[in-house]
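Only a single protein chain was left out; the remaining protein chains are all shown in position.
Let's turn to chain A:
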Amino acid sequence: MSDAGAGGRADRPSTLFSASTLIGPATLLVAIGILAPMLFLARYSLNLYDPRLLMIEAFSPANYIAFFSDPFYLGVFFTTLRVSFVCTAVCIVLGFPLAYLLARTGSRMKNLMIIGIVIPLFVGNAVRAAGWMTFFGSRGLLSVTLMDLGLRDGPTEIMFTETAVIIGIIAVNLPYMVLTLQSVLEGIDRNLEEAAFSLGAPPWTMFRRVLWPLALPGIAAGTILCFILAMNAYATPVLLGGPQFRMMAPMVYNQFQLNNWPLAAALAFILMATTLGLTVVAGLMTRQSFRG
């Protein structure tokens, strides 16, 4: 490679902003802020817990065995998976039409619509959950309205149920799904839809044969994002689910509060491994079907 005549290497902007310079700070932050604590947690999860002595140095899988052999923990685990799957599925079904509309509209209101979708993200999860509480309670807006309309005789209790948590998480996650899908759908040439129509494909067939496969990378990204957020939801299950309803993230925190660091660390790792595993599987599946 001849750089002669182009001046010294040092004053070339490409050197100044070389790859390592650009990713350096973020890498450092990740290394110190995430990797190090995770290594500690991984080590902790292999320790043992004693109510009196708290943490005992050990190298034992006891916490993991306890988790997978205890119906209570497994129940929480499957509740978390179920809620996450339902929330993600509903987000796809609700989000796709909305994202499609946003991607295809020529309306001047488009920016306003996008702002409308982003604005809920400005409200913290806890604040939003508090809002839902006033709506879901037995004396809340929904219940009272249903009674006033004569649709229900007694109060409707949604508060402190799985339904309330699912609705709450969907409300949090939907904007992420819509924005992810919208950006992908916008990249799909509208002429492709028309080409399919003119070749004889009715709308549903067009969707199945053209739009869906082309949007698959975006659907995968949105699904993964949505699923991770649901699996790790904390404020929504605590506030809308109440003390009887348990999901993984609040349980991790509970164990920390009880000073059972080894079990909390093990729970955290199980949650993380499951999320990661399912994400990888989803990624592989979409890649394969996209090639096929």
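Everything below uses one rule, namely that a residue touches a chain if its C-beta (ideal position, glycine included) is under 8 Å from a C-beta of that chain, and two chains touch if they have at least 3 such contacts; residues count from 1.
By our rule, contacts and distances are computed from a predicted model.
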Pick from "4-hydroxyphenylacetate decarboxylase small subunit", "Putative spermidine/putrescine transport system ATP-binding protein", "Electron transfer flavoprotein subunit beta" or "4Fe-4S dicluster domain-containing protein" the UniProt protein name of the chain that isn't shown here.
"Putative spermidine/putrescine transport system ATP-binding protein"
Option from A:213, A:242 or A:283 whose C-beta touches the chain left out
A:213
The listed residue (A:31, A:121 or A:195) that touches the chain absent from the view is A:195
What residues on chain A make contact with the chain left out of this view?
189, 191-192, 194-202, 205, 209-210, 213-214, 290
